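Would you mind keeping the following structure in view while I ask a few things?
As you look at this complex, bear in mind that one protein chain is not there, while each of the others sits in place.
Let's look at chain A:
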Amino acid sequence: MLALRLTRAGRPAVQLRRLLVAAASAGTGFLLLASLGHALDHPEAPSAAALRLAWCAAPLAATVYLALAVARTDPGARPRPGLSAVGLGPGRLMALSALTTALSCALGSMLALLVFLHLRGDLSGMPFDGAGADFLAAGSPLPVPATLTLLTLLPAAATTTVAVALRPRDPRPAARRSRGFGRFGAYGNVTAKETFGAYGRFGARLGLRPPAHTDEGQRSGHPRAGDADGDARPGHRHTGGSGDGERPGHRSADGDPHPAGTRAAGAAEVPPRGRSRAWGRVGADGDHPAPDGTNRPEAPAPDGTAAPEPPDPDGAAADAGSGGTPADLPWGVALGTAGLAVQAYAGRSTPAPALAVLLGWLLTGTGLVLAGPGLTHLCGLLLQCTRPGALRLLAGRVLMTEAARIGRPLGVVCAVASAGYATTVLQDGPARAFGPLSALGVLVVAGATLATLLTAAVEARQCRAGTTAALLRLGAPPTMLRGAAALRAVALLALFAPLTLGIAGLSALPLAR
């Protein structure tokens, strides 16, 4: 009931997204039913029916993907910290969004069944003068269990996916205590797993410098906090209450209106910083090994009050959470080129083997999907390079951060678009019949992937709403924010459109000869 009420109270944009899911689900359900009807009508050719059923996997996957994206942007299932005490905790919200997804998908399946029955003539007379009798199996009765199985397939898959994807997770990273293999011949646990030969690779040791640098910050920061603590105690003894607990530099700066006090305080911190930098350099060079290892950068500050440096996996997880560099780009490129190579190889024999062509398509599509986030990140990187102003900085950095969220659906859209383009290029030669079912399938797949991309953009916008509000409070003109968004879209288009066209042309090239 709660899910129904929350569903009913949604705003028009939200309802439109749910209706899109229902429409895609209806299309997929109709395709599934049509394959069933074809099998009923042609009981002598089970392999063709199985092939038709297998082709339904593409619309099914696209619809499930769309349902997941819509469930992610659903404001009804947003985490509500205030309502957690009422019982709307993360687990219940996950159940709610799964239920909403099931509702829209079931609605679509019902619609598909109604349309199918109507076309069959079970409800009224047969429309279109019986033109669709081929896949409707109008003569034979419809088996109920098969119909129900096919129709519940999509809602079940979508609900399960949404529930698994939105399950409440522990915000703390899982402590992995498994012993990893360290550098060859080294004892003890190393934080990062090193592959063979990674130790001496160029630049591998340069990455260790920034932790030392942040350690400087900690090191020069902790005595500062200790100072403030130590001064705060006499401040309480004075009972003046005028905030005596302050550093000497600031106290002097308070007397005369000049920032020299803070500058002096800043200058006073230089020696420890320089010293720790020197330590870091010695440790990194390895010329003067530390006698007891206490002056390694990981050593805690001598006052003992310093909290230990946060472990590196935390930082890595935070980086990944805030959209660090996606690591799938090499895999994507490798898979994509492998797929193109397979297709070129399959195109050597004149009746190209269907399995090899399909495998090539699958590999290329997977490669595009994998490479999407990396390419988006690269796009943002190029946008904000070489001394950017505010516009390019905002556009590029946001693109880099949102690379995982935007890039994956964008890769899917590219894969679908290149497949569609190559198919049309290949089709205009032999001019095979492009039936209504194929048209429906293409429509469902293309529409669902496109809607997924737009929904992902909406999700990114929702996630950045707080930052946008802060920017507006800062006085950033809304035209500039819109300009940044437009710049992002143009940059993505400029990178992905030629890529899609190129891949489509390359994959159509060996088959068209």
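Heads up, the rule we're going with is that a residue touches a chain if its C-beta (ideal position, glycine included) is under 8 Å from a C-beta of that chain, and two chains touch if they have at least 3 such contacts; residues count from 1.
We take it that contacts and distances are computed from a predicted model.
**Q** Just go with whichever of "PH regulation protein F", "ABC-type lipoprotein export system ATPase subunit", "4Fe-4S dicluster containing protein" or "ABC transporter ATP-binding protein" UniProt uses as the name of the absent chain.
**A** Hidden chain, UniProt protein name: "ABC-type lipoprotein export system ATPase subunit".
**Q** Can you say which of A:R11, A:R169 or A:R473 touches the chain missing from this structure?
**A** A:R473
**Q** Among A:L393, A:V425, A:L440 or A:L509, exactly one should touch the missing chain; which is it?
**A** Hidden-chain contact among the options goes to A:L393.
**Q** Mind listing the chain A residues that contact the chain we can't see here?
**A** So the residues of chain A touching the missing chain come out as 214, 216-217, 220, 224-225, 228-229, 232, 241-243, 245-247, 250, 253-254, 257-259, 261-263, 265-266, 273, 315, 318, 322, 387-390, 393-394, 397-398, 400-401, 466-467, 469-471, 473-477, 480.
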